[in-house]
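Only one protein chain is missing; all other protein chains are in place.
As written, the chain order gives the labels A, B, C, D and E, with residue 1 at the start of each chain.
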Amino acid sequence: MNIVLQNIERADLETVAGLAEAGVATVHEAQGRIGCLASYMRPIYAGARIAGSAVTISAPPGDNWMLHVAIEQLREGDILVLAPTSPCENGYFGDLLATSAMARGCRGLVIDAGVRDIRDLTQMGFPVWSKAISAQGTVKETLGSVNIPVVCAGQAIEAGDVIVADDDGVCVVRRTDAKAVLAAARKRMDAEEAKRQRLTSGELGLDIYDMRPRLASKGLKYV
Amino acid sequence: MNIVLQNIERADLETVAGLAEAGVATVHEAQGRIGCLASYMRPIYAGARIAGSAVTISAPPGDNWMLHVAIEQLREGDILVLAPTSPCENGYFGDLLATSAMARGCRGLVIDAGVRDIRDLTQMGFPVWSKAISAQGTVKETLGSVNIPVVCAGQAIEAGDVIVADDDGVCVVRRTDAKAVLAAARKRMDAEEAKRQRLTSGELGLDIYDMRPRLASKGLKYV
Amino acid sequence: MNIVLQNIERADLETVAGLAEAGVATVHEAQGRIGCLASYMRPIYAGARIAGSAVTISAPPGDNWMLHVAIEQLREGDILVLAPTSPCENGYFGDLLATSAMARGCRGLVIDAGVRDIRDLTQMGFPVWSKAISAQGTVKETLGSVNIPVVCAGQAIEAGDVIVADDDGVCVVRRTDAKAVLAAARKRMDAEEAKRQRLTSGELGLDIYDMRPRLASKGLKYV
Amino acid sequence: MNIVLQNIERADLETVAGLAEAGVATVHEAQGRIGCLASYMRPIYAGARIAGSAVTISAPPGDNWMLHVAIEQLREGDILVLAPTSPCENGYFGDLLATSAMARGCRGLVIDAGVRDIRDLTQMGFPVWSKAISAQGTVKETLGSVNIPVVCAGQAIEAGDVIVADDDGVCVVRRTDAKAVLAAARKRMDAEEAKRQRLTSGELGLDIYDMRPRLASKGLKYV
Amino acid sequence: MNIVLQNIERADLETVAGLAEAGVATVHEAQGRIGCLASYMRPIYAGARIAGSAVTISAPPGDNWMLHVAIEQLREGDILVLAPTSPCENGYFGDLLATSAMARGCRGLVIDAGVRDIRDLTQMGFPVWSKAISAQGTVKETLGSVNIPVVCAGQAIEAGDVIVADDDGVCVVRRTDAKAVLAAARKRMDAEEAKRQRLTSGELGLDIYDMRPRLASKGLKYV
Partner (left out) sequence: MNIVLQNIERADLETVAGLAEAGVATVHEAQGRIGCLASYMRPIYAGARIAGSAVTISAPPGDNWMLHVAIEQLREGDILVLAPTSPCENGYFGDLLATSAMARGCRGLVIDAGVRDIRDLTQMGFPVWSKAISAQGTVKETLGSVNIPVVCAGQAIEAGDVIVADDDGVCVVRRTDAKAVLAAARKRMDAEEAKRQRLTSGELGLDIYDMRPRLASKGLKYV
């Protein structure tokens, strides 16, 4: 029942890098407005923008043992994703675990629970998106699993899925969709650039997108 | 039922500028401790201090169509105020809409819902006070209204009311009260300056405000 | 029933300074994983790290009168700790009270309610950990007590207990345990240093802490 | 600044009775999907269905003095509506105040705060819709106002507006709209009856409302 | 992108009936402590105990159009499961939809959003587990999907999975695990019966489960 899946497939690093550059909002739109984790998942410091392959962790409330197990599974470019089996805000993760994860090439942590040693993590440049900041410690008594499918902050995530995270929050992209989503995201960014210039010059979205007839037909009245 | 009120009255820009300088806490006190929006309305970055005339938006959950309609109604010095018709955290607003709003002279957004493109908005210097940060996108299918009275984060706001917003949150001042509130705010700031100096020198509020007799008469015991 | 306890015992300032340096997470662990206040208690700005002796305040909702009373009781190195008698988010404390508290040697405020004048407090370097940021004002009508035992954000705190606060939140240490907790914290920090170096070099926690046999005996399966 | 408005206009009792019978969901729909108070406003017992004219109360957190003032303003068929000036869960109201309100013809209480003596209120048949059930007591120290416009649980309410409340929550109807809303509600109920019979017989909403073509044109695919 | 999956597999009705009888807590334990939806999912009335095959709905916030689409897909013994694409408390479902769903053999609704017409649903005996009770209406403008995998209240659910719901909340069982889980649940119930009798007679769990040695070895001290 408690397992560690050791061989997981990952998206190629180039695609992952492209998704990081596109950012959460664009990626979310490009894949049809799906994949956003709950809005309570906030970064511990501003400015981080990452993408990586998910190494998933299912852990009991208040028990961070499986983080040690998961770190062994990390490869360059991975992101740890921890979902507790019931709601918990304990600080599962701090500077020592971050040191270990960074040594294995990990780019960050997404955790539907708490994190601590914020000051150190910020100085190390190890970004975390979490539900809470909490110094409350954990035990190492009960098993969980690594690289099984989890639900984290409202999204189903499988090991190897691509996680994109920035100041807007966190988004998940199915591993097998990553390339297509990146293509769609780039197309979207190109289209936005043209619109941005027209909007900057004072043109209205009402006109650029030709919204006036549809607004009128729906019954909007100007008084 | 879905309307856009086009001609709204606004407070004069000088009064508005004075209220921005006074700040949320002082303005709130000066008008008799009323007008604060709910404390969950937080700025997306620290340090912004603005005031402006409200252009109000009533929008369905998950539908940002009316923002495009509202932007046409903006004048120099306005602030967009969006209240969803039921609780929603979607990201109604991002960098493209901000570009358009800024081109029309808009000073910021107050939204009882979500906002996205935080990094871009911060770089553009377009401040937002919101309930959530969320990349979750919206549709353009259902009408709302612009410049009708709304309840936003617990306060009734009418188009043309003055919105004051800073690191302490957001406060609304009735348009017709703006001048009187500014006068009261200035009086309060002058009075505070004298107190600040006495307090800095170590004098106690207990003595400055002559609180000891009243505390004693209420029954406070020193042990 | 409403009292001010004037003579409270405090931990010595050197011990307090040591606890500040150790920080919240380490102190919490060192005393057996107890003492953390609720995770909703967040600093108004990043980077503050303080410890001090608690001057406690029990105050009614929406009434900050007792803060004036408490400030008289402050000595160099103290921290104000306010617990409302029922949940409240009003802004009990702002720049004038901070000016007064600083003049008396106060190092900061821990308040299970709201605070305002964030910009000023940040510029003054007066740190606050609070449940909310709110400009909503208070009255001075109803008595509370000073230096009685309170429950603040989920922790029982007595006057003179040591409060440690940093970016991870707030922790309380019983006054009489302070010396022993500091010793344990220092021991822990020393032990962590060695581990940090091994982890940096890529060694795994699984091996450093010899976790593999126990994981296997509990039934963890590698697939 | 603290006032009691003594002469307020009310909707006629017959219209009010009709709205009670229609119920919250129907009335809300009939007036264009507006007027619902926040969903956290729950009845203290199941089965109550009332409507009445609002006697509004703006009260400080933790202070129920104004309830005594408001009770004098009650007439047969009124409903008390209390909005605290900042979020509060104290138990402002219990069996003694209910006894007094009932003696004045009051039909119930809508309070964006706490209530207590649930057992007694249930036995008396005095319904309350509240944010919380709490025994935490209040003081009588600070003035508020009676019959001024308030925002209660997200809705702007004026004295004399019609409050409709049942197991689905609470809805407000502008006094001057009451008759028209009742007419629309009755029309809606008649229309629903016919639909109910068709649905009971197994006919689908897809067919009754002719939704299939529009679903197809929007792009819904059956797989 | 918006699809209706028409042919889904279901567990046999006998297994489903057995799981209903076992109840949520037992089923959850029997399948290894997984599958519980979030604790905020509460029944609209006490005493309902059901199980059925999930017909899943992914719907936009504030838009209940897909419920009409889903009802056509219902078979005897099914349960509707609705997950909004972003958090929403609107009342998506009321007595008319319940009438229609019952006519198609539906046993109940599990909705991570709001429901209304509580009184009618209770009288009809149509049970609902929801996040909120809300009369706030919805529109029919934007497509969603039916019978795609969803995350509802923290659990991943696929069409045809077995939903078990009672006063303790809601649990999901993978369709392909249903038989095995039922067998394990029955075993567990048998084992509990013997324990219940020993506990009733005053015997202690400490002795029945032989906990004393392990407690002692972990270091528990009796004082």
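As a working rule, a contact is a pair of C-beta atoms (placed from the backbone, for glycine too) under 8 Å apart; a residue touches a chain by one contact, two chains touch by 3 or more.
This one's a predicted model, so the numbers in the text were calculated from it and none came from an experiment.
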{"item": "Chains on display which the left-out chain touches in the complete complex", "value": "A, C, D, E"}
{"item": "Sole contact to the chain not displayed, among E:Ala25, E:Ala103 or E:Ile148", "value": "E:Ala25"}
{"item": "Residue in contact with the excluded chain [from D:Glu29, D:Asp78 or D:Asp117]", "value": "D:Asp117"}
{"item": "Omitted-chain contact residue, chosen from A:Asn2, A:Asn90, A:Ser130 or A:Gln155", "value": "A:Asn90"}
{"item": "Sites on chain D contacted by the missing partner chain, in the whole complex", "value": "1-6, 45, 65, 68-69, 71-72, 89, 91, 94-97, 99-100, 103-104, 114, 116-119, 122, 132-137, 140, 143"}
{"item": "Touching residues on chain E - with respect to the absent chain", "value": "23-25, 28-29, 33, 36, 39, 42, 46-47, 49, 166-169, 171, 192, 195-196, 199-202, 204-206, 209, 211, 215, 218-223"}
{"item": "Chain C residues touching the omitted chain (full complex)", "value": "1, 32-34, 36, 38, 85-87, 149, 151, 154-156"}
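Just so it is clear, only the chains that are shown with their structure count from here on.
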{"item": "Contacts common to chain D and chain E (chain labels)", "value": "B"}
{"item": "Chain whose Cα centroid lies at the greatest distance from that of chain B", "value": "E"}
{"item": "Between A-E and A-C, the pair joined by more C-beta contacts", "value": "A-C"}
{"item": "Approximate Å spacing (C-alpha centroids) for the pair chain C, chain E", "value": "41"}
{"item": "Euclidean distance of C-alpha centroids - chain B vs chain D, Å", "value": "28"}
{"item": "Where chain D touches two or more other chains, by residue", "value": "33, 36, 85-87"}
{"item": "Chain contact graph, described as a line, ring, star, complete graph or other shape", "value": "other"}
